[in-house]
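In this view, the complex is presented without one of its protein chains, the others remaining in place.
Naming follows writing order (A and B), and every chain is counted from residue 1.
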Amino acid sequence: MKFWKAFLKLDRRIIYLVVALGVIIPLLWPMGLPMRTSPEVQVVYDDIDALEPGSRVWLAMDYDPASQPELQPMSKAIMRHCFEKNLRVLVMTLWPGGPNLIVEALDSVSAEFAAEGKNLIEGTDYVNLGYKPGGVAVILGSGQDLKDTFPTDMFGAATATMPVLEDLNSIKDLDYMVEIAAGSTADWWIVYGQKNYGFPLAIGCTAVSASQYYPYLNSKQITGLLGGLRGAAEYELLTGRPGIATAGMDAQSVVHLIVVLAIIFANIAYIVTLRKGGA
Amino acid sequence: MATFFRKQLPILLAFVFGMTMLIRYYVPHPISEQIYNEFIKWVIIIAGFAAILGILSLLHYHWNKIKRRQPGYGFSFVTYIAFFTMLVVGLISGSISETGSPLEAGTGFHWMYINLMVPMQSTMFAILGFFVASAAFRAFRARNPEATLLLIAAILVMLGRVPLGEAIWGSFPTISDWILNVLNMSGQRGILLGVGLSQIAMALRILFGIERTYMGGGD
Partner (left out) sequence: MNIEWGVIIAGFLTLMMFSFIFKDNPFFKFGEHLYLGIAVGYYVNIQWFNYMRPNLIEKLFPVLGPPNEATLATPDTLSFPDPNYYVLIPALLGIFIILRIIPKFAWLSRVSFAVYIGGYAGINFPMVINGVILPQLVAATAALVFVDAVNKLAFLDGINTLLMMIGTFCVLVYFFFSIEHKGAAGFLSKIGIYVLMITFGAAFGYTVMARMSLLIGRAQFLLFEWLKAFGLNLGA
């Protein structure tokens, strides 16, 4: 009784310490627990894998550093898969804090490929279209007149004659699109983009909003869904290039168990003290 | 006359522009298509100015704090120094970089983004990891049937989404997938339809001048 009462008054700093250890220990001594692939991730992988070489994939990286640990691995895993399959990648963002995350991702992924002897050329194999304000209007503008909405790439080079954008005047001619989202931009790409211009669309999002996109998955408005770090890790494993997301999953396991145990024991304590307290 | 410009004109403009866009959807015509295309470009440009307004009002807030010597105004100097440093580094990076843009990899500007902005913003949100654990411990109580359902669904989804849950019992992922794809899906669909209907009602209220909250700011 006394024990449970004291347990309920546990100092929050002890919880913080347990969480910190739950993160650090599995990172230093990984267990490498196996993970099965969710059907909604597999479908995205299969779709991209089946595209013809030279097909154009639009990658919207709609997030900023706040959700970068969760979503940057996802974007990179998609980029790696596309480049491996010789697809052309068109990257942009609707978030003002995001453009240099595109630079970081393209820079590090193309360096990986260069190390493997495959040199990717900016403007031919990929383009960084950078940021535009206006949200929905940017999506509609890209559907009406892509090169007028993005007259230059992120660094000021004209898009009109860029080989990667050859004969592409609207997002309706895209072969595939992946939207990596930290907020409601995913809804915009579904409602204003996919619905109006008909390109196949997959969503990758933070675990905060992942549960919201199941209705769109069910209505087939989106092809697949990568939810949070787990989604990124599964994709990394599918491409055969396990990275930082896969490495983080053991720590996820342990802290999730900590949170679950915290809820269960706090509730046992709550019920025990309630009964004995005669409330 | 002055009140016409301040009160009636905005409502009239909202109606005219709204109706033009609405009619173009149902009656596509080369002219209405062109107006639509032009309007979308306008919105992008107007939105950019709105972003500038946000930046200006933030700087204005900290300027006032310094001017009035409010508590902690010294920190507002930090904001200003950081702002001008980033601004100047951007301009210099742009002038010496190959493309004339400071945004590419290898510039001082990109360096500051990666080594200052990214760690600080990421960490600010990483702190929530500690708080979510503490909140789960403190606030999650099976007080009534509703709270109990919430708690059980949360625990099952948590265990189903991590490899350890799968290792403990192979059926956790199946159960969590079922919750997400069936029960959660139907609830989210209900919310989506509810929000969608209210968005439509809001659009009509704006078109017909009933909703005027956007008119705030000056009289």
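The definition used in the following text is that a residue touches a chain if its C-beta (ideal position, glycine included) is under 8 Å from a C-beta of that chain, and two chains touch if they have at least 3 such contacts.
Just so it is clear, the model here is predicted, and its values are computed rather than measured.
Visitor: Decide which residue listed in A:V43, A:V191 or A:V272 touches the omitted chain of the complex.
Guide: A:V191
Visitor: For the chain not shown, which residue from A:M154, A:I180, A:I203 or A:A266 touches it across the whole complex?
Guide: A:M154
Visitor: Using the touch definition up top, pick the residue from A:G97, A:G204 or A:G224 that touches the left-out chain.
Guide: Candidates A:G97, A:G204 or A:G224; residue touching the omitted chain: A:G97.
Visitor: If the hidden chain were put back, which residues of chain B would touch it?
Guide: Contacting residues on chain B, toward the hidden partner: 5-6, 9-11, 13-22, 25-26, 38-39, 41-53, 55-60, 62, 72, 75-76, 78-87, 89-91, 94, 101-103, 109, 111-132, 136, 145-147, 149-158, 161-162, 176, 178-194, 196-197, 199-200, 202-204, 206-207, 214-215, 217-219.
Visitor: On chain A, where is the contact patch with the chain that was removed from view?
Guide: 13, 16, 19-20, 23-24, 27-28, 30, 66-70, 96-97, 99-100, 130-133, 136, 140, 150-152, 154, 156-158, 160-161, 190-192, 194-196, 206-208, 210-212, 215, 218-221, 227-230, 244, 247-248, 251-252, 255-256, 259
The criterion applied here is as follows: only the chains that are shown with their structure count from here on.
Visitor: Suppose each chain is reduced to the average of its Cα coordinates; what separation in Å results between chain A and chain B?
Guide: About 17 Å, centre to centre.
Visitor: For chain A, which residues are in contact with chain B within the complex?
Guide: 10, 12, 15-16, 18-20, 23, 33-36, 38, 64-69, 96-97, 99-101, 103-104, 107, 130, 132-135, 137-138, 140-141, 144-145, 148-149, 154-157, 207, 211-212, 214-215, 217-218, 227-228, 230, 249-250, 252-260, 262-264, 266-267, 270-271
Visitor: Spell out the part of chain B that touches chain A in their complex, as residue ranges.
Guide: These residues of chain B touch chain A: 36-37, 40-41, 43-44, 46-48, 50-51, 99-101, 103-105, 110, 113-114, 117-118, 121-122, 124-126, 129-130, 132-134, 136-138, 140-142, 151, 154-155, 158-159, 161-167, 173, 177, 180-181, 184-185, 188-189, 192.
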